[in-house]
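Provided herewith is a single structure, encoded as structure tokens, for subsequent inquiry.
Heads up, one of the protein chains got dropped from this complex, but the rest are sitting where they should.
Up next is subunit A:
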Amino acid sequence: MRRRLQANAGALTNYEVLEFLRGRGATSDPMGCLGAVTPSECKVYDWLVQTAACNQTKESIDEFLNKAEKFKLAKAEKLNIINLRPSNLAIIDPIIEYGEKRLAKDEAKGIDEVQELVGLVLEVLPPPPPRPEDEMQGQEEMPTEKPLEED
């Protein structure tokens, strides 16, 4: 009945999936996209809009890939970086396998390739939009209190 011809016929970044869904007619408005896309696709679209992919453009991704050539990253790592947009050294650390061995770090000569990579990410890939809930949480801080016992 069904045959898998090619299990992996091409991988997509979050940005490409977003473009595909936008092209089908998905929007953030849940009522607006009822006719064109199914509710589950709408959910995927909602999640993608919250990630770093919503502001990206084809040009920024191409520019990032060109400039990242010199670091010799694996395809999966480049993709992970584009999807996740790590903004500091700590977050980029789990993405790159064997980071200490592959990317040179020599404080005497002033070469720090990981830091260069982070700088490249910050410069080329646009930042995700700030989320309204996080801003609200910063303003009002609710201390957690245990309910008082009643005698």
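List of remarks:
One rule holds for everything that comes next: contacts are C-beta pairs under 8 Å (C-beta built on N, C-alpha and C of every residue); 3 or more make two chains touch, one makes a residue touch a chain; residues count from 1.
One rule holds for everything that comes next: contacts and distances are computed from a predicted model.
A chain of the complex is left out here; the name its UniProt entry carries, from "Nuclear pore complex protein Nup85", "PTHB1 N-terminal domain-containing protein", "Cytochrome c oxidase assembly protein COX11, mitochondrial" or "DNA-directed RNA polymerase subunit", is "DNA-directed RNA polymerase subunit". Although one chain is not shown, part of subunit A still touches it, namely residues 1-14, 16-17, 20-21, 24, 37-38, 40-41, 43-44, 46-47, 50-51, 74-77, 79-80, 83-84, 86-88, 90-95, 97.
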